[in-house]
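Shown here: the complex without one of its protein chains, the others still in place.
Each chain carries a letter (A, B, C and D) given by its place in the written order, and its residues are counted from 1.
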């Protein structure tokens, strides 16, 4: 794969606007999606791991759904819900004039949809591995659920949470089917790296490979950087 | 999405041979891939979490690669490596006459390729959350690394490992791009559910949705069953 | 019927562009009726993908692509045993969702609306681009779709107000879309090619398949689905 | 303030006690008696039925976080990811004290417990006794209304234990809340406490002042703890001090009606005397204190066959607590 790349042509490609746009869009939307996943996923995972309530099995099954949907079907599901004529999308557009498809927000939404289960399941696993007695200790010291969660549960489960974040981010970055089905493909707006690579490949194999390589290098570099900073807890 | 399904036609579809073949293929290859991922991923995760060796950073980066590859590119990467003219595929075929692409084994290989990082990262996170002092206790009792790993490390990190297995299995089940690129789309041999859904969608959108729903129900049912059996540790 | 080559396997494997799903399925039934004991295995995918797989030695007897460029990938790799033949064409049309909610009456109305077409790099995109340029259309689409099916779906689902798709897609969508006439649409067309593959396990059956597609019966099936004559 | 407890943890504990402002209740009993269970039920970590009324409020109905108890866990449970200071500051901060103030208070507490210089360390970098002191600081710093100390002295060296005992007595003397102190140490039970609760097999065997309990121990365990021999005869308990026991190597001919043959099981120094543990042939284990001179003379080493006797006048008889 590395050998197949058109090395002399690479610098020119790197300067090409579609590549820069797509790379930037991919990185920002994946990061945004990861943050949203964390915001939604952490409490959800905590609920699933620590609180014993009636609908727990059902909620867990629900969270798992996007995991087993083929990406394209995920896109269709998203459209049914958030499309312009969708169950939630239609009222939303009526009220605010805003609609998700064909926008950056749509890309983030698609990423969140496919990545959230990864985050939730990985984090739930981590929370279950951590000793719940510490939560109890925090409670006897007067910590509210939120304080205990923030200052004890999360730090103790941190390695697992970070793993979940990496998984979510990477899943978003590589995601293709749901994004293109829900948002289509427009350079600078909804054209992420995988989409760019896909369409480029239809015309020019080698160019697509070069693009893949760029994406690979950038994302692995970011992951390695993150790992060295945060993920290797002392 | 549920509303859009052609309910009266469903029973007939359920009995159709392509559906049964594809569903069976998807379930078996995903399960096989998950087992392979476990076999490869557990030691790998353990190595990354517990052993301090020189190439650790590099190995971790390498494991992460398939995670950030768009699925189609993953398929191309696989072809470059294991294709009939691939770096490893060509010698393999010469020696044994066996080649991966366009076979069930190729499907499993593609699934393993895309799912392995999920398993490794989730399991590494779980191992890091578990207290390494217990490993030390096992060692003082004369347990070999392997015994300690099997009887102490793994049981203690079980929730995280199970989460990793679920993630890997589900990722394989939904995987489409790498599989179709590397293995094509041969009914009964390499046509998994996502591929069948893709093809069906070319002709009949509603039939595709019905297939998706079948897949969804079956896989969520399996996950829920597994959870109730194993994943909710007392 | 035509003679079956001795030593041929009893399965014919056809690699075909996804847009041929319906017609090839119909032709396969006919083929199996004519060749008792023979199974037709259809493997659909994107033209480029299939051509590449064929070049990589994917099992298959015939390859049908939706454009000449993809077919060239296979011929360049010496993966074909016979000269590719054109067996049909497909032209671009403008479709709107049933009821035409955005009131699109022609290409000029696309400005300001949410419309889609295929990306420049994919076969259907090249055709669409030609049509757009012919008509001097300057309005930008909301999305450049990965394949024509996705473009059609954006319209049938109501996400897009209009889309440029093949005539065959418009036909298969039935009542879900309405076709808006576009000047010069017929000229913006692509041709479908068919060739027997070098690695065919059943070269005789493969040739029979080519013959069937090119036959009068084949012609009828294609025309019914909206394909044009070669 | 008043504290009135009657609670049940099904299958493990059924206990009641009352205490007033400033009381220190020592909880003693054998391993597995239910001491930790009682403490944890009061803290809200174990589900319990019944009531535990503190100033009229039934704690058992209040979530753990709002009970305002200070708990030293038997196994410490220091937060592994926080420094000693942050562990101690956790309680105050959870109750809304500003960071700087909470930190200062934490350091002050660590200082009182003699581990201020370890403020920046994580629990895993502390020795067992150091960690124990941080755990005590953490419980006290939370400014609780109910202080629950589960074996706070375990693992502390004599010097630290003594000064901690002093520190704790001083603190408890000022403390207006109620304290429960689980201990296996007679000194803690008899010197710091105002009341002693004896738990045995999940039930209260005795509840009274240290004097009552030490003079009329209701169970064998308490007798051992306070260093008395206790025998049961029908409904009566008969207690006598190890100093009242005479040790002979032959069967004694004296007037003592209470005599037992046995073997020396252990010898250990005890104050200025030597304490023998004797396994009687068909009775209980008894303890006897002898002078070092006598021990040498009689050759009282483990394994030696001996006769123990005690004069009836040295035996105090009292009614056994109803079981």
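One rule holds for everything that comes next: a residue touches a chain if its C-beta (ideal position, glycine included) is under 8 Å from a C-beta of that chain, and two chains touch if they have at least 3 such contacts.
Every value quoted in this text rests on a predicted model; they were computed, and no experiment measured them.
Here is the thing to keep in mind: the chain we left out touches B, D in the whole complex. When the omitted chain is restored, the residue from D:154, D:245 or D:288 that touches it is D:154. Listed for subunit B, the residues touching the missing chain in the whole complex are 133-134, 136-145, 147-148, 151-152, 155-156, 158. Summarising the interface, subunit D meets the missing chain with residues 29-33, 35-37, 74-76, 126-130, 132-133, 150-151, 154-163, 165-166, 169, 184, 186-187, 190-191, 214, 220-221, 224-227, 241, 243, 265-273, 277, 285, 289, 302.
Quick note on the criterion: only the chains that are shown with their structure count from here on.
One finds 55 Å separating the Cα centroids of subunit A and subunit D.
With centres defined as mean CA coordinates, subunit C is found 34 Å away from subunit A. Rounded to whole angstrom, the centroid-to-centroid distance between subunit B and subunit C, based on C-alpha atoms, equals 33 Å.
Multi-chain contact residues of subunit C (touching two or more other chains): 153. Counting partner chains per residue, subunit D shows two or more touched chains at no residue at all.
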